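Complex shown without one protein chain; remaining protein chains in place.
For chain A:
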Amino acid sequence: MFKLKLFFLSIFLFFPLYNFSQVQPTSIALNQILQKKAIEFKNETNFNKAHLFFIKNNWDSTLVYSMKQLISSKNEELMDYCHFFRGYSFREKKLFKEAQSEMHLISNKFILYPLVNKNLGQISLELKEFEKAIYYFKEVEKLPFSNNHGYKISIIYENLGICYLHLNQFNKAEEYFFKSLELQEKEKDLISLIGLNMNIAGLYYQQYKDLQAITFFEKAYNLSKKVNHFESKKNASLNMAIVEENRGNFKEALAYRKESSKWNDSINNQNKVWAVADYEKKYAIAQKQKQISVLKVENKLKDTQRKTMFLSTLGLLLVLSGGVYAYAQKVKNTKIILSQKIKLDELNATKDQLFSIVSHDLRSSVNALKTSNSKLTTSLETKNYNELDNLLNQNSAIANSAYSLLDNLLHWALLQTKQLYFHKDSVHLFSIVQQIEFNYKSLLSDKNITFENSVSKNNFIWVDLDSLKIVLRNLLDNAIKFTPENGKICFYTVETNTNFCQLVIHDSGLGMSQNTIDELLQDNELLAKKKNSEIIGTGLGMQLCKQMIKKNGGSITIESELNKGTKMILSFPKTEQNG
């Protein structure tokens, strides 16, 4: 019988504690204080996190971050807070020893020190160190009453009562219980009131004051009907059942038992519902997880797609730009080819023109020779010997001019096809001029032209001999052509201090206008047009001269006055002395 009672009591005793702890975290006052501190120590991230998790009742995280804060910072105030957090969290996790040691570490300057005491009291109670618990609770009780620190004095009284009850100091227990009852009836906290009533009932029951006990049991039972708290209902009805059982009213006892078991079922149901809800939640989470993984896979797929897309775009772009570049190149090439074609066409036209002029000239020369030869034959037949000399001279003149034309043509062709042999050597200019003149002696005497070679005998130039001869031959030929009878042609050198030797070919001929000079010296490969077929030749000779002079590293300028004469000024590199 007694054993039975004790069993009940142990159930009641813990009830208020449980109840109390539920109220505590929602205490607005405590939260406000913590909030202020959090703002004050904004920079202490660990503290902030610990505080946030504390408010959210996430005890493990609170423990972790408060420990981090303790390691990183030595601020005493913050350390107190952290120890408080840790103590509280340990208590919630039922690690009472650790909770107690943490709480002891808090300095007594701490603002929430009463709360610490209260907590220590509760912890001692849990550890069944009732004497200590009473000491701590008394400390709290000593302080002026206030609701600011997040605890109710009524609860303190109740806890004191429980302690005395355990120490079997029933009078003191009764006194505190009633003090608490008085306050709690004012507060209208039904659930704690039920617990208190049951505690009082338990107190009387232990003293075998059954009647008084029953009154409080019933009171608790009646109150339990008003609340929607299955635990309280179950405990109240169970207690009633035991009471009735002890009184021998088994029928009623059975009814209470049944009610109790009904509430128990409800709790279980609720648990089941919670379990189901939990399961559903888990399922939902799993579902979500699945979705997430699917999304992840999709994302991955998209990512790879994007990558492939990007790469292919890049590749396409590359191909495109390559294509554009190739096209541009092609266009450029086409342009070059086109311009080359135009140039080639021009050159070809020039060549055609040249051929037509040359063949015409040659044809007329040969024709003249033919006519002259037939005349010669006739003269021989008729034995008109006086005519012979004249005709022969004429023939040789024609042959000479035709030969020089052909010679020029040959050299021009060689030059164009780049087959001309070119070998620079030291050349004695005076001798060369003499050699050239030698071939033109008859022509000069025919026109009674005075020829003068005043080239300095010490002049050696560094040129290709044959091309120099071609140049001089052509220029002398021209000079003779344009100089009237009894004229004068003079070759002389002008001393310069440069590395170039200036050779002047001065004739007293027709001369030419500045336009003609410019035309002659124009650096194109087109041949001058034949304006006056009698005097002006193909222009081939002049072209050849210019190219040969250029090839020899020399230059040509022309000074001329109409009807007075022309100066062709050539300059060639001198032979370097001693080298």
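Criterion: contacts are C-beta pairs under 8 Å (C-beta built on N, C-alpha and C of every residue); 3 or more make two chains touch, one makes a residue touch a chain; residues count from 1.
The rule is short, and it goes like this: contacts and distances are computed from a predicted model.
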UniProt protein name of the chain not shown, from "Menaquinol-cytochrome c reductase cytochrome b/c subunit", "Transport permease protein", "Carbohydrate ABC transporter ATP-binding protein, CUT1 family" or "LytTR family two component transcriptional regulator": "LytTR family two component transcriptional regulator"
Residue in contact with the excluded chain [from A:F110, A:Y135, A:F178 or A:F460]: A:F460
Absent-chain contact - pick from A:W59, A:F230 or A:F430: A:F430
Identified contact with the non-displayed chain, of A:L414, A:V494 or A:L521: A:L414
For chain A, residues in touch with the removed chain: 410, 414, 419-421, 423, 426, 428, 430-432, 434-435, 438-439, 457-458, 460, 466, 469, 575
